[in-house]
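Let's look at chain A:
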Amino acid sequence: MKRNAAAGIVLAALVVAVLACLPLVVKKDSTINLLVLVLLYVVLASSWNMIGGYAGQSNLGHAAFFGIGSLVTRLLWIQGWPFVASLAVGVASAIALALLIGFPAFKLRGVYFAIGTLALAQILNVTVGNLLPEMSYNPALADYQLLPRYYLFLALAVLTIAAAYAVVHSRLGLGLMAVRGQEDAAESLGVSALKHKLIALVFSASFAGLAGGAFAYYHVSYYLNMPFHPTWTFDPMMMAYIGGAGTVIGPIVGSVFFVLIKELLVLNVGEYHLVIFGALFILVVLFLPGGLVEAWDKTRRALQRWMRSRHRSPVGTEVR
Partner candidate 1 sequence: MLESVSQTLILGVLVGALYALVALGLSLVFGVTKFLNVAHGELLMFGGYASFWVFSLLGLDPFLTIPTTLIGLTLIGAILYQLVFVRMVKLPEEAKIKNTLLVGFGLSVILQNLALRFWSADDRGITASYSSMAFTVLGVRLPLVRLASLLTALVFLLALHLFLRKTYTGKAIRATVQDWEAATLMGIDIHRVYFLAFVLGAALAGVAGTLVAVNYSIEPSMGLNWTLKALIVMVLGGLGSITGTLVGGLLLGLTESITSLLLSSNYREVVGLVLFVLILIFRPQGLFGTKEG
Partner candidate 2 sequence: MLSLQGIDASYQDIQALWGVSMEIQEGELVALIGPNGAGKTTTLRVISGLLKPSGGAVRFLSHDLHREPAHRIVALGISQVPESGRVFTGMSVLENLELGAFISSARRERSATLKWVFGIFPRLEERAGQMAGTLSGGERQMLAIGRALMAKPKLLMLDEPSFGLAPILVDQTFEMVAKINQQGVTVLLVEQNIRAALEMATRAYLLENGRIVGQGSGKELLSFESVRSAYLA
């Protein structure tokens, strides 16, 4: 087991190194932008997974954290604040929102929580759209540089995945699994469900908020209420599920898969990628709850068994 973990980390470091060096080799802006999109989705899907996958609480209001993070960051930054400070306040807002929502929302069990968070996010979506309907323009347009933004997203993605990994392998992670499985049973064992769910939500919100801040930094001009749109909840949710909810790699797999399919199809058939993705999502929910990660595991194990059976000697002992 330890060997696998070490191997995994080495592999991850390799991938990050490749991605970090990529801009030296690839000069096309369109490719970099595509990677930014993937990295953004990785952060969003992975952060959703913290509350939706690990803790099993389907949060349908994830866009609210993304939105608040981007809104606050953007407004402060345009006012003249240094970006890092704006980002910090943006994340803090997302965390504050999580705590604000969390206490009442977690009184709601299961599906109530889902539709409650959905309603809350929509409230924010509409209200921000009402109060700040104008397009937001970046005054520093002339100095726009893509690469810093790329590295920001890369750093965020690495941070998010590292945090996800740490959570899963910690006592918090165990507690979350207990709460996900059987909340009442967990409570009776002394696992405070509310505390665990709140912590998971705060983690989830902070990374979504970070993504929002990065989004605000990245886009030249956009409508301020755009990041609050429900699609920023549903797409990452589908990515996490299809990749494998509850795993660390799942959201990565799902995000890459999503953008891949989108690019492939746009070349050929037009905007059907979401239709296909939606269908895949349904298939996963119905038949393969562990997503592509589970499918891969099953295939790998089946292959291993098949290999071992082929190497059996006539006397019945294994031959390597």
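Worth pointing out:
One rule holds for everything that comes next: a contact is a pair of C-beta atoms (placed from the backbone, for glycine too) under 8 Å apart; a residue touches a chain by one contact, two chains touch by 3 or more; residues count from 1.
These made the cut because all candidates are chains of the complex that A comes from, given by their letters.
Predicted model only: the values in this text are computed from it and were never measured.
Touch with chain A in this complex holds for only one of 1 or 2, which is 1. Across the complex, chain A meets candidate 1 through its residues 58, 104, 107-108, 110-112, 114-116, 118-120, 122-123, 126-127, 130, 230, 234, 237-238, 241, 270-272, 274-275, 277-279, 281-282, 285-286.
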